[in-house]
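Each remark here refers to the structure printed beneath this line.
Note that this complex is displayed minus one protein chain, with the remaining chains in position.
Entry: subunit A
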Amino acid sequence: MSSFADLAQYVIEGAESQVREQVKSLTAQGVNPLEIINQGLIAGMSVVGTRFKAGDMFVPEVLMSARAMSAGIEIVRPLIAETDMPSFGKVVLGTVKGDLHDIGKNLVGMLLESSGFKVINLGVDISPEQFVQAVKEHNPDIVALSALLTTTMTAMKETIELLQEEGLKDKLKIIVGGAPVSMDFADQIGADGYAPDAGSAADLCKKILCL
């Protein structure tokens, strides 16, 4: 007999094939696919999030759990109307113009996805114009800007200014992060939020979207 508790446990263990089997078995039993997601997959991932914050789980384990959760979601996705799919929101993410560093930004992307956000990762060296273009195309709830260098931090400001000029800023929230970035700097350039690390970026996104 399959159960949500087992499914959640497999997500916590990052056991992708067991998650698939369990989801298939639950759907075969006629269980509501949305319940499979909320009470099994997301429930498991939320334990993972708590354990990561407490220092009891490590990044590679979290990412394996996230992968297992996604594999489960892909199986039930065809059974659910697109508008009913649970999601915390859409995030457009990129490293700003002139900066080619991407490990931190990629980690933020993966951890946001594992928390239930849809992430559009634009890559590195993304100009203000490219961010504007992506916002028009994807209509995100949040734009997340990353920079590692003190020089490229100024490109964060330019990006925010261009979003403002284009009349897009009020329709979304902007968050910033990266080694030299601080809360003060975020306030200075008119960002809506700052997170010191990838783990707290997901919390920040939920907070500023009032979820």
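Rule of thumb we're sticking to: a contact is a pair of C-beta atoms (placed from the backbone, for glycine too) under 8 Å apart; a residue touches a chain by one contact, two chains touch by 3 or more; residues count from 1.
One rule holds in what follows: contacts and distances are computed from a predicted model.
Going by its UniProt record, the hidden chain of the complex is named "Trimethylamine---corrinoid protein Co-methyltransferase" among "TusE/DsrC/DsvC family sulfur relay protein", "Trimethylamine---corrinoid protein Co-methyltransferase", "ABC transporter permease" or "Alpha-D-ribose 1-methylphosphonate 5-phosphate C-P lyase".
Touching the missing chain, out of A:69, A:112 or A:198, is residue A:198. Taking the complete complex into account, A:103 is the one of A:5, A:79 or A:103 that touches the chain left out. Among A:43, A:149, A:162 or A:208, the one in contact with the hidden chain is A:149. Of the residues in subunit A, those that touch the hidden partner chain are 55, 58-60, 100-101, 103-104, 107, 149-151, 153-154, 179-180, 197-199.
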